[in-house]
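Structure in structure tokens, see below.
With one protein chain withheld, the remaining protein chains of the complex are depicted in position.
Chain IDs A and B follow the sequence of writing; residue 1 opens each chain.
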Amino acid sequence: MTDSRSRIIDRIARSTGGNFSTDSLEESFKALTVKHTLPPVQPQMEMADPVATFISEAGRNGARVTELESIAQVTPWLRDNTDNTSTSARFHLSPSILTQSLDWDGLTTTTETPTAAQSWGVVQAHTGIAETGTVMSLSDECPSGLLFLVERLVIVIAREDIVAYQEDAWQRLRARNILPRTVNWITGPSRTADIEQQIQIGAHGPREADYLVIDKPR
Amino acid sequence: MSQVQMHEPQPDFIIRSRASLEDEHLQEALEKAGSGFVHKRQAAIDRIGNFEQLRDQAQRVRARALKNLDLYLLHFEKKVTEAGGQVHWAETPEQMRELVIGLCQKQNAKTATKGKSMVGEEVDLNEALEAAGVAPQETDLGEYVLQLAHERPSHIVAPALHKTKAQVQRLFRDNHALGERALDEVADIVNEARAVIRDRFLQADVGITGANMLIAETGTAAIVTNEGNGDLTATLPRTHIVTTSIDKIVPTWEDASAILRVLGRSATGQDITTYTSFFTGARSDQDKDGPEQFHIVLLDNRRSELLGSEYEKMLHCIRCGACMNHCPVYQSVGGHTYNSVYPGPMGAVLTPLLRHEEQDNQLPNASTFCGRCESVCPVRIPLPGLMRKLRDREQRERKHAGMAQWAVKLFCKLSRHPAVYRRLNDFNLRLVAIARGRKPRFQSLPFLSGWTRHRDFPAPEKSSFQSQWQQRQKEKQP
């Protein structure tokens, strides 16, 4: 298929001019990017307090947002909220949550791939994006599958990790120097409108999405 | 699967549109979908103050991506390779099918879960996979319904838009061992599909998805979904194959944001879809999960020939579906009437360009040029203008002009001589006046039966405006 490749590229070059050397792709790419970098147009919206915007936008997109003072309050919150639903819930924890010294006493926890119906996922997000009430999770911090296989997803996000716009999230991602295999953006619970365009919450992914916004993460 | 009728000659648009207008289920489904998309989009736009500037920005990004497409594609390929993935190039649908099947067979794959991919539809991937012994499993709810029904998508965002709830219920009853499980509510249907498909996610050998964007900067494929099926398809199997096309490139992550900001709002009226996922290469040692193999298969299928042509702007399309949601023709006859993977206004332009079959010439003609599609297109593609160019192309390629074309030509030649034109009109109007008698309207007219079959034609006065005006001017003279 190398022939296909060169034929396609040749046809494209007839229009673009193909004025670059294949030996210096990165330099050519960088030169073009620098040349074309303009201040981004971002949606006009209230952004005086990104955390407040994050909370209201996430809520509008179907996530349930709770503000907690400290990370230590996460497990009590889980206990309070499982009492009402089911006692047989299993909590699937992401590695990032496990590094927090939380008191899991009385909660069934695991790091296995979720399969049961009563599965909860508890994960810590890398970044929150106020613009759309979106959380960003990275596959070298949290298995991507966990975010989709559980029935109910609880995402812990530190107040200090919430940024205003998408571009701010990209800056944080670039600052890590490592791009994971998967960058997941999640905005609310899974949904579908494929039957008569009626929005139905809970398609293939979680039926519920809770965001816990933490004041003091450590 | 069932696409046996695919290669049989298809009746043309006019015949298909008649059948669609008489199809009660389709009309019911279209009515229910109807203005929902329109209102949701408007509400999403009204929530922010600068959607027009966001459109301009998205348009700039698409134009810039195409201007240096070769560099961006090669940079993309380099970065995919560095991240442990592989890029494959297909000039034709046949090549893409061969490539994907080859990749599946290398893995001894027996089952493949599939996320929604219009490029996959463009190359008839499911049929080819099945013939090669790889069972494709559609996972998007709409696509799953259509797989059961042995049908094609009728909309690029809402593939099963033409199906009513009752039809889906019947399909599930016929295909699932339902037992006592209920199907009355939409929630029941969704839960049923979720339960059936969940196991297949976990067992699939290969996951095949499309891509909404390819980010050249890092070799990343971006996918937007709401159901979560795309991610389960991309993440759980050992191999992730992306079937997509060369035009989906954007240079940087910031550019991806520029597209994302108009995509969800235009498509479903969401500020952003529930899931936006960015896949770069294969799983590394640091990653907690993900596929061991990552393949991107890029389709050209005549797109490279459109670059630099008068149709280049069609490659700006980001597949949001806003044009068909706002198209009164699409809303009347549904997507299948177009007999193409790509229906509605964008399909009416893209299909004759990519497929270029005789019957496709009808699609750009089946438009009133009302311009609503262009007015909502997030990247401002001049869709009616491109349809007009395709009408020109059709006439250029024609060996013999039809009756209607001769009539237009004759009318134009006459019109170049206004005095002759006026006298001829007055003569005709006198004839019409005799025919009308005292009737204010005609119920039937020769040559205009297309009109009078459905509506009356108001009878004209006895002479033209120009003649009456001249008469009055003469009378005014002293």
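The criterion applied here is as follows: contacts are C-beta pairs under 8 Å (C-beta built on N, C-alpha and C of every residue); 3 or more make two chains touch, one makes a residue touch a chain.
The rule we apply is simple: contacts and distances are computed from a predicted model.
Missing chain, UniProt name from the options "Gliding motility protein", "Signal recognition particle receptor subunit beta", "Putative ABC transport system permease protein" or "(Fe-S)-binding protein": "(Fe-S)-binding protein".
Within the entire complex, contacts from the absent chain reach the displayed chains B. The omitted chain makes contact with just one of the residues B:K32, B:R60, B:R319 or B:R422: B:R422. Across the entire complex, the residue among B:A131, B:A182 or B:L448 in touch with the chain not shown is B:L448.
Contact between chain B and the absent chain runs through residues 13-14, 17-18, 21, 35, 328-329, 332-333, 365-372, 374-375, 385, 388, 391-396, 404-405, 408-409, 411-419, 421-422, 425, 429, 438, 440-441, 443, 448, 450-451, 453-461, 463-466, 468-469.
Note that in this section only the chains that are shown with their structure count from here on.
Here the spacing of chain A and chain B, counted between their Cα centres, is 29 Å. On the side of chain B, the complex with chain A involves touching residues 29, 32-33, 36-37, 47-50, 53-54, 56-57, 64, 67-75, 78, 83, 88-91, 95, 99, 139-142, 145, 158-161, 163-165, 168, 186-187, 189-191, 194, 197-198, 201-202, 216-218, 220, 226-229, 231-232, 234-236, 246, 251-254, 257-258, 260-261, 268, 270-284, 286-290, 294, 298, 300, 304-305, 307-308, 312. Listing the residues of chain A that touch chain B in their complex gives 1, 4-5, 7-9, 11-16, 18, 20, 22, 25-26, 28-29, 32-33, 36-37, 40-45, 57, 61-62, 94-95, 115, 131-132, 134, 139-149, 166-167, 170, 173, 178-198, 200, 202-206.
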